[in-house]
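Single-structure report; data block below.
Here the complex is missing a single protein chain, while all its other protein chains stay put.
On to chain A.
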Amino acid sequence: MSILRKILTTAALATALMSQTAAAETVKIAIVVKALGIGFFEAANKGAEEAAKELGDVEIIYTGPTDTTAEGQIEVINALIAQGVDAIAISANDPDAVAPTLQKAMERGITVISWDSGVAKDGRQMHLNPSSSALIGNTIIKLAADNMPEGGDVAILSATSTSTNQNTWIEEAKKVLPNYPGVNLVDVVYGDDLADKSYREAQGLVAKYPNLKAIIAPTTVGILAASQAITDAGLIGKVNVTGLGLPSEMAGAVESGATKSFAIWNPIDLGYAATMLAYNINKGATTEAGASIPMGRMGTATLDENGEAAMSDPFTYDASNIAEFKSIF
């Protein structure tokens, strides 16, 4: 009985609160993630809450299905439409399957953006990529250059020779090489995103190029395997491994010194920027191609012809911050 009374009072209270907040015109922004209970998205929620605090009149609804299914996300979106939220910022499980439901949301006046994992163009107003190929290409070279002041040989350990992402990043990296005169790219090898093959390729690189100063692996499998190979060969301090990795996997390598620093997008910044964009578009910012939309401390997002924007350079992780992030993702 007391439970029932509690529920009823809570419900009454909630109704009262809702009518109050409605008067204050709070902007309700829903952060819809692939599934609840994933560290990466919990961190993004932290960023969203940070943005909400900064903006003042924002209420964040952090939600998502139990499994990473499109059907689960559609049920969540339907519930959000029914609540009349002001904006939905989604990391989609399926770019196409959620589009019809999101179109319905937009028809009912809800601002819809996607972030991290995008939605087909007609299912959202804009998409926020964590970074862009050009920014990633530049970052991986810069990470190597920063740790070899007198210059030297570097090699790239990639995923497969047909990986679209990695190939684009390497192409962009080669474009910026003239800006780093000390960096001499000697080879590109492929570990096929297999731990053992990547490990052997890294061993081969240090054997073939005695003056090698750095291995750049723009893949989470490659960077982990390469740092292990360098550690096992006793080359810590001579060859630096860098590239794109996950803090939880790379913590050991950073602590041992095999990897001085590496990069990947920061989920906190991503959640923060997505919330800022959803808020500003809801307040009337245009989403035409070429439009610039402010995203608080992350600067401004510039939309391309597909309605996509890049947030920033990948975030750099090193000994100073790895302890904080290794438990997040």
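One rule holds in what follows: contacts are C-beta pairs under 8 Å (C-beta built on N, C-alpha and C of every residue); 3 or more make two chains touch, one makes a residue touch a chain; residues count from 1.
Here is the rule we go by: contacts and distances are computed from a predicted model.
Chemist: Out of "Amino acid/amide ABC transporter membrane protein 2, HAAT family", "Pyruvate dehydrogenase E1 component subunit alpha", "Ligase-associated DNA damage response exonuclease" or "Autoinducer 2 import system permease protein LsrD", which one is the UniProt protein name for the chain not included here?
Modeler: Going by its UniProt entry, the chain not pictured is "Autoinducer 2 import system permease protein LsrD".
Chemist: Determine which one of A:Asn45, A:Thr63 or A:Asn240 touches the chain that has been left out.
Modeler: A:Thr63
Chemist: Would you indicate which residue among A:Val27, A:Ile81 or A:Val189 is in contact with the undisplayed chain?
Modeler: Only one of A:Val27, A:Ile81 or A:Val189 touches the chain omitted from view, namely A:Ile81.
Chemist: Touching the left-out chain: which of A:Ala99, A:Ile113 or A:Ala301?
Modeler: Checking each option in A:Ala99, A:Ile113 or A:Ala301, the one touching the absent chain turns out to be A:Ala99.
Chemist: Touching the absent chain: which residues on chain A qualify?
Modeler: 7-8, 11, 14-15, 18, 36-37, 61, 63-67, 69-72, 74-76, 78-84, 94-97, 99-100, 120
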